[in-house]
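This is the structure, below, for whatever I ask next.
Removed from the display is one protein chain of the complex; every other protein chain stays in position.
Our next item is chain A:
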Amino acid sequence: MNFKASDVVMKFKGLTALDGVSLDVAKGEIVGLIGPNGSGKTTLLNVTSGVYSPTSGSFSMGAESWSSISLRDAARRGIRRTFQNIRLFNSLTVLETVEVASAWLGTGDRRENALNALDELHFTQHRDRIATELAYGMQRRLEIARAIAGRLEFLLLDEPTAGLNHGESEEIVTIVQAIRRRRGCGIVIIDHDLNVIMNVCDRVVVLSEGKVIASGPPQEVRRDPQVIKAYLGS
């Protein structure tokens, strides 16, 4: 089963954030999404996960297709995500935060599923603490734990290593690979840390000013002159 976004256009008033972007992710594949600030990476995640309805374009997953979707329906189809600007619940504990997702998107015991998701994120402590009072690095990991609890087909990670130190970034890389191995889901990962992208991705897609300017295996994309000009060179 593949997830496909085709010819997606997203306009905000005068600004065209996405200008005919197509993206194809297979289950079990990790795709890196890179590009300069403001190139439309987060916007692509937002229209895919149902935060916005795109101006035009279409999406499909397996036999289903749609042109716009609600946040909740996307989640119910297993399209799950984290947020670049962390969005945690400031009156819920760590465990409750993950339980929200396992309760609404999972089958079976909500607590057991939540504890399993926390284990996958190496979250062995602090489960009874208020989510937003955790250290920053743990908040990033908690977002991922919440995103993998319950049904998971495609996981969209928006800068999961932003603000983390080297050791913590390495840990995220390990965790992301483990999630793919264990869950067999497709993963889209946005990151400004090229080491992370090169280490973890099967394929890289480069966005610039709302358009895909390159796509392919990490080593190839790295050498693409257009990419060097638009992104790496900057």
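A few notes on this one:
Here, a residue touches a chain if its C-beta (ideal position, glycine included) is under 8 Å from a C-beta of that chain, and two chains touch if they have at least 3 such contacts; residues count from 1.
Definition applied: contacts and distances are computed from a predicted model.
Candidate names were "Acetyl-CoA acetyltransferase", "Tricarballylate utilization 4Fe-4S protein TcuB", "Branched-chain amino acid ABC transporter permease" or "Anti-anti-sigma factor", and the UniProt protein name of the unshown chain is "Branched-chain amino acid ABC transporter permease". Considering the full assembly, A:101 is the residue among A:101, A:121, A:176 or A:230 that touches the omitted chain.
The omitted chain makes contact with just one of the residues A:15, A:135 or A:178: A:135.
Only one of A:4, A:127, A:192 or A:211 touches the absent chain when the whole complex is considered: A:127. By the touch rule set out above, chain A reaches the unshown chain at residues 49-51, 70-72, 74-76, 80-81, 83, 87-92, 96-97, 99-101, 103-105, 109-112, 115, 124-130, 133-139, 146, 150, 163.
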